[in-house]
Structure formats: structure tokens, C-alpha cells
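One protein chain omitted, others in place.
Take a look at subunit A:
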């Protein structure tokens, strides 16, 4: 019943070409919130109108002809098949139109390309399937995953209603926060395959290539929350690594920075204390669900032939240090988590896999031990 209604609504919509009940839904490109995105919008409208105008001319002529020059109306075919003047005209005029388009396009391209004189820099690293953000000026560093609500709903056959989650598939656990009215330079790279970082409101997307650095920039005038997605096919969960950017006025932004620094210090402190196995398992479950479940499945059963099961896996039930090494360094399609997870999260998830998911090895590893190990690990993001 619900479906029929939706369908009906959809058909009516189509008939009238109206916007939908879903807020913020557009048929056209969005203007966005930066000068560049506005310039691109104008450029887009210019070309669109040029096309509409030419289309009306060509299709109008064609349909006039189809209506009048038909045999059933007794129209006799004329036998002309050349007209030099007309042919020159329809070569020259389009050329002029193209030049007219190329000029504003060139200007916009140059503007888009100018990353000089930025106020701050953020390094964005694509991972299968999450984003890593590193503020190069103040050292803030975190990962941004699909939010938990969307993640539950998007499992195959979850039976949950996507409409019950606010911003389904466009929400993350930890958004990128930027100050308004500052020129922010982004540098992009990838830890594994190529991804592409796109927030439509900022006006551009940029690929993240493993082993190479790309650059782009933005400057947002109004505070707000802007959402986007990965746009380069990057494997199975390509659809599930959204981007959320929150632009804040300078004072709030500064407060956020302080808060992040404090949280990082607290996290580092907690790695120093002794954890109980139960606490590690409890924390590890959440870490598992964001980082591991997409391949090894929420219940640890894996995907036969592609991703091994963790339940009863010889590695997980074997020597704990061997497991730590594997998780830390990765193997084949399995990413290296050594520098991706904090010491606490790392210890927690390893302990969880050994004591959850149907396993009961009974041992645990302490964050301190992981910390010691991590100080010896080469930097993440290497290719392979």
C-alpha cells in the first residue's frame, strides 16, 4: 500500500515536475555556499540555456518538417542536397557560441585551480571505506565513518526503513569542522584505492590517488552543515563513506579545536591505564562494527571466498601476537590498521574478536602493549 502511494505521488510529481516533499531536494544543480560554487552554477545555467535554445531551434525545425512535409499531406519531395551558405553558417555560428562559453569557463577553471595564499591546510586521506582528516596546522587527526544509524539500516535485508534515520547515508560519526571566511587548502591522498571527495555545496570534487597528492581549496561564508559522498568507485562499500563538513564561525571553531585537543590528551591517558577484559570487549564491539563488520560481517561469519570468517578462525583463536601483527599490517585486501586505530581501540577490537563473535579464547591485550608496538610501525598510507 505504502509503495503504491509512493508510486502514485512519484507519477504526479513527474507530471508537474515539482519539487518533492523531502526538504532541500532540487532538480537542478545547487548554488552551493562558496564563490566558486556560485560561479559554477552560473556557468552551468549559461550552458544549459544555450543547449535549450539550440534544442528549440533544431527540434522546432524538425517537428515543423515532420508535420508539414509528409507524404500523407501530399507534400512532394524537393531534391536539393547542398547549400553552401547554410553549411558555412551552421559551422561558424556554433564555433562562436563555443568561444562565448569557453571564456567564462576558462576564468572559472583558473579560479578553481588557485590554491595559493591559504589560511590553513587539511589533509584528507581516503580509506576503504572511511575518510581520515588531519589538520596540518594544529595536529587534530581523526577518522570519519558512516554513522551508526545508517549503518544498521543499510545491511542487506535489514528490513529497517531508511526514512527512519535522519540524513540516511549522508551522516557520519565525526564530521569535518572548518572555520568560515578562511581560505582552506585541502590536500588529498589515499591509503588504498582511488576515492573522490565531493561536497556539492563547495562546488567541486577531487580524486584521492594512492601515492600522490592532489590539492583544492574552499572558503565558506555561512556557517552550516554540508553533506557529500565519495564519487569514485572504491569497492564494495563505496556508497557508504559519506562526508559531512560543518562550517563554524571562528570563535566556535576555536572552541572546537580546544575540545579536540583535550579529548586527544584524555584518550592518550586512558591508553596508559590497565583495562579489564570486560571493558575491552565492550568497547571492542563498537570498534568492530565501524571498522571490521563491513567485510567480516557483524556476526563474524565473513563472506565465503572473499572475506574470511573470524568466528573459529585459526588466526583469531591462535597466538594473540600473530593476530595483532596481522591486524596491524594488513594482508591482501585487508587494510593495515596499525596507524588507523588508537591503541585503546586496537587492543579493544582484538580482545573483542577473541572473546566475542562466538569465540572464547579468554585472553586480552593491553593498550599499553599496542602503544609500544605502534611506536615502531612505519607511517600508514604506504601503497600495497
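Rule of thumb we're sticking to: contacts are C-beta pairs under 8 Å (C-beta built on N, C-alpha and C of every residue); 3 or more make two chains touch, one makes a residue touch a chain; residues count from 1.
As a working rule, contacts and distances are computed from a predicted model.
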In UniProt, the chain not displayed here, chosen among "Cytochrome c oxidase subunit 1", "ABC transporter permease", "FeS assembly ATPase SufC" or "Putative ABC transport system ATP-binding protein", goes by "Cytochrome c oxidase subunit 1"
Of the candidates A:33, A:177, A:220 or A:234, the residue in contact with the absent chain is A:234
Across the whole complex, the chain not displayed is touched by subunit A residues 3, 6-7, 9-11, 13-14, 20, 22-30, 39-40, 43-44, 47-48, 51, 54-55, 58-59, 61-62, 65-66, 69-72, 75-83, 86-87, 90-91, 94-95, 98, 101-102, 105-106, 108-113, 153-158, 160-163, 167-170, 188, 192-194, 196, 198, 200, 203-207, 209-212, 214-215, 228-240, 303, 305-306, 333, 382-384
